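All protein chains of the complex are present and in place, except for one that has been dropped.
Moving on to chain A:
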Amino acid sequence: MKTRSALLLGSLSAALVALALTAPRVVAADKVDPVADAKAFQNFFFQKFPDVKHEDFVNGPYSMNADLKRQWQEKEEFPPYEFALEAGKEMFATPFKNGKTYADCFPNGGIGVRQNYPYFDTKEGKVITLELALNRCREANGEAPYSYVKDEMASLTAYMAYTSRGKPMDIKIPDDPRALEAFENGKRYFYTRRGQMNFSCASCHVQSPGERIRAEILAPALGIMNAMPIYRSEWSGMGTTSRRFVTCNSQTRAVPLEPQADEYRDVEYFLSYVANGLPISGPGARP
């Protein structure tokens, strides 16, 4: 009789523990809480990699491997994105046909503002990324939009990131249910498995950062946006955030979305928000 009640008590307390463990997740699913999400997201990486300095996560795979980091630091003396950076600087200063410039479209003339993108536009009810804002600026001034994935767009965003280096990411979520919905939608996209390989973004960049796939070291999701745009040796060129999303999808044999599709904008919003406080490091160089 005594053992039976002890057993019952034991299983009851086990059930309670199980309930206590699962309960916060249930609550989190019910209520969108970006502040708590960002804290949990950052703590996950800080605890998983206690030896990595917090501000170092923005250096992607180099934060995970000492040898690779040394090679990269040597390469940074003649960085492979330098061409794009120079081109971007020149493009940024060159007036449109109507005499206006990019500086007219951005707060503070577009200098040192990278850390505020993407932002949620409460008039439009949507996320506005830096790439989108640049093309809108062009169109508003009678110029044709650029391709979102590389070349001119990568050069322009490289220059804008460079002028913002070291500034902490500072993404705001305004008091608007649509902004919370965009954040939640981005989070959902990030954690949903898709494609023939059945990977989510998180499979590689939360579950396995620092691990190798063949010779390549997987980057941590934390701070991954802070380094955009990037020169990738694998691409033999520059690529934007749009390019990163599209190639991630196709490499895992999922159907990529159009650059700047709502889901991509939302996932960029989510990933940038959870990296708040970490410095802008773009443009970056990656293997």
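Heads up, the rule we're going with is that contacts are C-beta pairs under 8 Å (C-beta built on N, C-alpha and C of every residue); 3 or more make two chains touch, one makes a residue touch a chain; residues count from 1.
Operating definition for what follows: contacts and distances are computed from a predicted model.
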Choose one: "Sulfur oxidation c-type cytochrome SoxX", "Carbohydrate ABC transporter permease", "Transglutaminase family protein" or "Sensor histidine kinase MtrB". The correct choice is the protein name in UniProt for the chain not shown. "Sulfur oxidation c-type cytochrome SoxX"
Of A:Ala36, A:Ala66 or A:Ile213, which one is in contact with the hidden chain? A:Ile213
Please pick, from A:Asn43, A:Asn98, A:Thr122 or A:Asn198, the residue that touches the omitted chain in the full complex. A:Asn198
Residues of chain A in contact with the chain not shown: 196-199, 203-204, 207-208, 211-215
